[in-house]
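Have a look at the structure below before the remarks.
Of the protein chains in this complex, one is absent; all others appear in place.
A and B label the chains in the order they appear, each numbered from 1.
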């Protein structure tokens, strides 16, 4: 069974001050996109860099093909998700952050404040998403067409999408 | 009184070979954008990385909410403003550079040569602008809508804009 990690970085959600709707929005999106069955490995964590790094590494060791984070991408001192991502990844993929910011810019000029990025940790693709459920979906819709092929390239499992909801692209070579 | 730093990086302007019109163009733009009164802390410096770093740190220590630089963002050996910025910042904000290059690309194909970036140094937002007054205004117009909210997020003072000249955006949360 394919595993996908979902990490919510939020001091307040992890303390139980409010419910994590962001992580659940990611799972809902993945359920729509994918026909391949998968197991969601879901964690809600405080905005603590070493905790985030340890969890990303743990999920990579568990062979999660994809690890999607939400939250902690802004300029505030407690926002450290991109730092944690960069620390655990062997390769960074700047095109993900560029495209997600460009898409979000169509809705809000503060999209440039998001430092979200993506990278490869062992055989896992890690993608940072913003914290707000609406922005999560806009960003994930924009980058997901490239996700299955990226996972192919790093030696991960073959993900198949529900064509009606998400058109994955794999170049003929 | 809110403080805003303006740093002109230019060997020739700092040597008095010509007048710094770039720094003055930034102050003119800020005067149009802001209704909140502010004190401009204005410096004209040579393109020397350690001088630029020391001045950025000094202005951050003086609690400048915003530090705007002009010049030194190109590929030439003496262009070191982005290096200095990266050195003093705890967090980089790649979305600023991406958007500014995209805007400048509408005017000149050489916009891709600009390495301008932005980041957070303590409680100051530092933004690099290009050296030419015309490009300064294009770039600042593009990113400034996100500036007041960014300063909110890093614990700085509340900046208010003159809506007729600059529409700052603060998401309702």
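One rule holds in what follows: contacts are C-beta pairs under 8 Å (C-beta built on N, C-alpha and C of every residue); 3 or more make two chains touch, one makes a residue touch a chain.
Model, not experiment: these values are computed from the prediction.
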item: Residue among A:44, A:68, A:93 or A:136 touching the omitted chain; value: A:93
item: Where the missing chain touches chain B, by residue; value: 74-77, 79, 83, 94, 97-98, 101-102, 105, 108-115
item: Hidden partner chain, residues of chain A it touches; value: 90-96, 98-99, 120, 125, 143, 145-146, 149-150, 153-155, 169-171
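We take it that only the chains that are shown with their structure count from here on.
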item: Mean-CA-position distance for chain B and chain A (Å); value: 31
